[in-house]
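Shown here: the complex without one of its protein chains, the others still in place.
Right, chain A next:
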Amino acid sequence: MVTGLFDEAADYVEVARRLWDSWEDDAEIRDAATGRFIDRDKLHYIDFEGRHFSVKGPSITPRPPQGQPIVSALAHDTIPYRLVARAADIGYVTPHDADEALAIVARIRAEQKAVGRDAEPLHVFGDLVVFLDDDRTAAAARRERLDALAGQPYTSDAHIFVGTPSGLADRLQELHGAGLTGFRLRPAVAGHDLPAITRGLVPELQRRGVFRRAYEADTLRGLLGLARPANRYAAATA
């Protein structure tokens, strides 16, 4: 059952990526001399036939600036790790310490190798819930107050960090050392913890020389260090 759903998800991503490639980048020619708006030889049927659906193509939307937008997925176990390894550009994972991070990254890299994608860059981001204050006691008190209001302790699939910006910076560097390539932080209270991240954590990471001070690219792919993908159909006809 679960395997079937994740196989369907992999098909879904495959269809999306084929559709993004179904227009070559220079398909729109606007050639007044011949009256042709597009060079239709640069549009491609994707002819996907899967167990769950079939899609003819081409896309009704031309190829976008990144070629293919970023695909990412949250994963907690072997089957979803396999989806990440087969189909994603970023996997979000939920280790609770550096040892778990090491183990999860190893499992994803092994799956990646098994499907022949080991040469392709694949990010593995750690998810963390954060309660951030300038001193640890204040952050812990906030969490306790919210637990009391809810009538039960807050739980999460991800590690819940309660502490200071510099403590969080230490934790992120430790997890980074275990193989995580980035992080998706979940502010426990958006109005409080998001500003604490941007005003406290980010300057701390910048002081340590491990986070950008200016954007180095115009696209998300560029920021993630991922190249613009070649068009599979252009390669086939070149």
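Methods note: a residue touches a chain if its C-beta (ideal position, glycine included) is under 8 Å from a C-beta of that chain, and two chains touch if they have at least 3 such contacts; residues count from 1.
Everything that follows uses one rule, which is that contacts and distances are computed from a predicted model.
Set against the options "Peptide ABC transporter permease", "ATP-binding cassette domain-containing protein", "Acyl--CoA ligase" or "NtaA/DmoA family FMN-dependent monooxygenase", the UniProt name belonging to the omitted chain is "NtaA/DmoA family FMN-dependent monooxygenase".
Of the listed residues A:E14, A:E28, A:E100 or A:D170, the one in contact with the hidden chain in the full complex is A:E28. Touch with the hidden chain on the side of chain A covers residues 23, 27-28, 30, 32, 34-40, 43, 52-62, 149-151.
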